[in-house]
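Note that this complex is displayed minus one protein chain, with the remaining chains in position.
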Amino acid sequence: MSTEVERVRPMGRWTEFRREAGRSLIAVVIALVVAFVVVLFTSKAPFDALGTLLTAPLGRPRTIGLWIDDAAKLTVTGLAFSLVFQARQFSMGVQGQVYIGGLFATYVAVSPIGQTWLGIPLGILAAMVAGGIYGFLPGIAKARLGANEIVSSLMLNYIAIDIVNYLVRVQLGAPGMLYTAPFPATSVYPALVPNTRIDLGLIFAIIAVLAVWFALYRTSWGLKLRLVGHNARFAAYAGIRSSVIMVSAMTASGALGGLLGSMFVQGQIFGKLNVLFEGNLAFEGILVAIVARSRPLAVPFVALAYGYLRQGAQLMNIRTDVPAEVIGIVTALIIILVSSTFKFPGKAFFARLLGMRPDVPLSATAGEARQ
Amino acid sequence: MALLEAVNIGKVYPGGVVANDGVNLSVDKGEVHAVVGENGAGKSTLMKILFGVEHPDAGQVLLDGKPVSFANPREAIDAGIGMVFQHFSLVPSFSVYENVVMGAEPHSGVRFDRRTAIAEVAALSEKFHLAVDPLPATGSLPVGQQQRVEILKALYRNARILILDEPTAVLAPQEVQELFVAIRSLVAQGRTVIFIAHKLPEVLEISDTITVMRQGQSVGRVKTRDVTEQELATMMVGREVVLRIDRSQVKAGAVTCEVDKLRLMDARGNAVCSDLSFKVRSGEILGLVGVEGNGQSDVISAIAGTRSVEGGAIKLDGRDIVPLSVLQRRQRGIAGIPEDRLAQGLAVGASVAENLVSTRLTDKRFVRSGLLDLRAIKAQAQALIEKFSIRVSGPQAPVATLSGGNMQKVVVARELAEQPKLLLVAQPTRGVDLGATQFIWKTIANARDAGTAVLLTSADLSELLALSDRLLVFYRGKIVAAFRNSEAVNPETLGTYMLGLRAQTPDEMREALA
Partner (left out) sequence: MTQLIGAILSFAFYQTVIRTTTPLLLATLGGLIADLSGALNVALEGQMLIGCLTAVIVSVYTPWYVAVLAALLVGGVLGLLMAFFALKMRADIILVGFAINILASGGTVFVLALATGGDKGTSINLPSKAVPAIDLGFLDAIPGIGPILTGLFSGHSVLSWVAALLVIGIWYFLYRTPWGLWLRGVGEYPAAPEAAGIPVNAVRTWSLLVSGALAGLGGAQLAMFNFVGFTRDMTAGRGFIALGAVLLGARHPFGALLAALLFGAFDGLTTILPGLFDWVPPEIIHMTPFIVTILALVLFSIRAQRLLALRGAH
């Protein structure tokens, strides 16, 4: 017979969602406030700048297009990071996977195949396979050798950039140019909305979201991945091959990175391979992933919101005297705040607002968990 | 006047857990004062408050009659209170003397004066009968010596009061006697010792005064010579405690698992065990007895498949399973309750349902073509929650919200959902309250009655004696004694074998080994 009084808290998914969403929202607000303050002090026309930041993307179809396209790309990199974060690995290699993926998509595009209808599907396939392999490398190093995946993946990023730079300069690029000739139309994603940058990539982003969600929550592979992320020792004890899971997570993530590479070089945005085409977008995926708590279904929404800010910053840069880089401050702050367990004043008030019961004091049998 | 007093201490942890509620403690100078209570009674919390690791929400601590409040352990140490925790706080690669003096190093200017440190440690070690060599790396020492290093740490800082948190948990009976010699020597030299325990025979032997705690409160303070074990147990749980389950009524059946000339090695290439052989039969509980580190846990890990085997065979129903993976062994009918449920037995961040299905991902009822059948998984979880009386709000609740006893029930439910052929159990009721303990014992006994072969290890001799049908004593990786469980087998007997003081001859063992 049990002598204890049990704590029975309704920990449904809705309560959890509200709490996590609340925390993310507050972090974003704080970050924006800080950015506002910075702009206030450094701009000659701060309110113009802020106004542009917040409203400009909606101004014209073209800018809306830029926003949506950017969000699609942010979604894919956000998914890539979400996968590895769910497995509790810190592979930072998405950037390198994007470059390698873009490189192989380019090879398809400039080959004879690129001039047929196979240009797009094979380009994507080549990009994803190449990206997957590139993601596999730090994974296998970690699984077989225990090599720190943060360091190895970061090194591979720089190596990938150098390889692409070299190949463009020496082999692929138009002579003396840092970019290739434009790809044939059959190798470039058609625009979905004419005269904007929104292209087939958007569809792929949406498919990717659904695919990653399904894989994580409806397949045994996904369950194993999440269990490994929760407690790798337990997973081993339960008979799950943690190393296989870790490697496959990083490989799958790499394939997503490769897809993003194809979305860049074969998308309306470029339609060719330039050096440094990726513009550090891959790392923004970290922000998207952690604000979305690595949940695939939340990623596109965060990507949309963040993409909006990025567009706003670009337009603010063009039309006012505030450099777009101010958004770096926002990004950094959001990452830091969301990953902290900060307690802000009035927490109890908010807790009640969001529908969470204060915990009922228990008998000391629950104290055993403390000992 | 008492040397150290705690008056009306209250402590509530964030999350609402009431660890201490109006606790009183009064320790006189020069006495050995035991604080007893079962897991969750609040003893460790009280000690942490005395040592400055935690701060009380209510009440006061008085030292030499004056109120004190320690913001951190450093202040407590400066005031003359030293604490030896159950889990040692020793840096493995540092030498003994480095560990002892860390934080209070003798130094000339900025230079760490190693020679003086070594000399001082050696002197202390002699003075208090705590023999240990100051130079080797602490990680390489056996547990009993590591404990001495811990005690030396406190003595190096001139602790007047020494708090020992379950010091005998990892010691065999004779090592406990050595510890008691050291304690008596400390007291003879004017120190005061507080120790936390729940092994009543030891408490009765060494202490002068006992404070009993139960469910966060102090329920009594008695002089040791005035009280009996039964009275103490009653104070601790509030009702009469029956400590044994029924022996198996059925004669044990066919051999389920046979370990044959097993050889296991450790990281340094030393043999953990070699030429080890024994059998477990269906319908019996075989208890592996031994001080921690003598090979029992390694054997269990080897059978489970979480550890490599360097020689010999492990046969399940006659077939060698050594080449098989953990998953394959589970598919053949091996289930296990690991020593540390938080580190190894559960994914605390995942839901109860996810934990319950995690070992059955190749079962077609739950997973087909790689896809999860969420409805079936939820239904199974619901059924198991009811069957094992797990107190939880629902199958989707994260395991983190459960108490220790209920977490262990999740582990037990998962492993015993299907009748396993062989059940490996390690420390099944560590950190589990009495009610859940009884439930778990009954569950294991039921499994045995239904034909499962059970292999059990535990640091708790009374648990082994309560549950096992047969007992094997391990010493240095070898079996030195085998018994059929009966009233004649008691902790003292087992203790002599556990420490290698005696060993049975092969003839004496044959009957119980068969």
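Labels for the chains are A and B, by order of writing; each one numbers its residues from 1.
Methods note: a contact is a pair of C-beta atoms (placed from the backbone, for glycine too) under 8 Å apart; a residue touches a chain by one contact, two chains touch by 3 or more.
Here the structure is a predicted model, which is why all the values come from computation and not from measurement.
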Touch with the omitted chain, as defined above, among A:47, A:117, A:166 or A:214: A:166
Absent-chain contact - pick from A:55, A:116, A:195 or A:340: A:340
Given A:179, A:217, A:283 or A:301, the one touching the chain that is not displayed: A:283
Of B:301, B:355, B:406 or B:485, the one touching the omitted chain in the full complex: B:301
Positions on chain B contacted by the hidden chain, ascending: 72-77, 83, 85, 87, 89-94, 98-99, 102-105, 107, 110-112, 153, 264-269, 272, 298, 301, 306-308
Missing-partner contacts on chain A, residue numbers: 42, 90, 92, 141, 145-148, 150-152, 154-156, 158-159, 162-163, 165-166, 169-170, 236, 280, 283, 286-287, 290, 323, 325-329, 331-333, 335-336, 339-342
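The criterion applied here is as follows: only the chains that are shown with their structure count from here on.
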Cα-centroid distance, chain A relative to chain B, in whole angstrom: 44
Complex contacts: residues of chain B adjacent to chain A: 12-13, 15-21, 39-45, 215-217, 304, 306, 325-327, 329-330, 336, 338, 343-350, 354, 357-359, 361, 367, 370-372, 374, 389, 391-394, 396-398, 401, 403-406, 431-436, 438-439
Of all residues in chain A, those that touch chain B in their complex: 1-4, 6-13, 217-221, 223-224, 226-227, 230-231, 233-241, 358-371
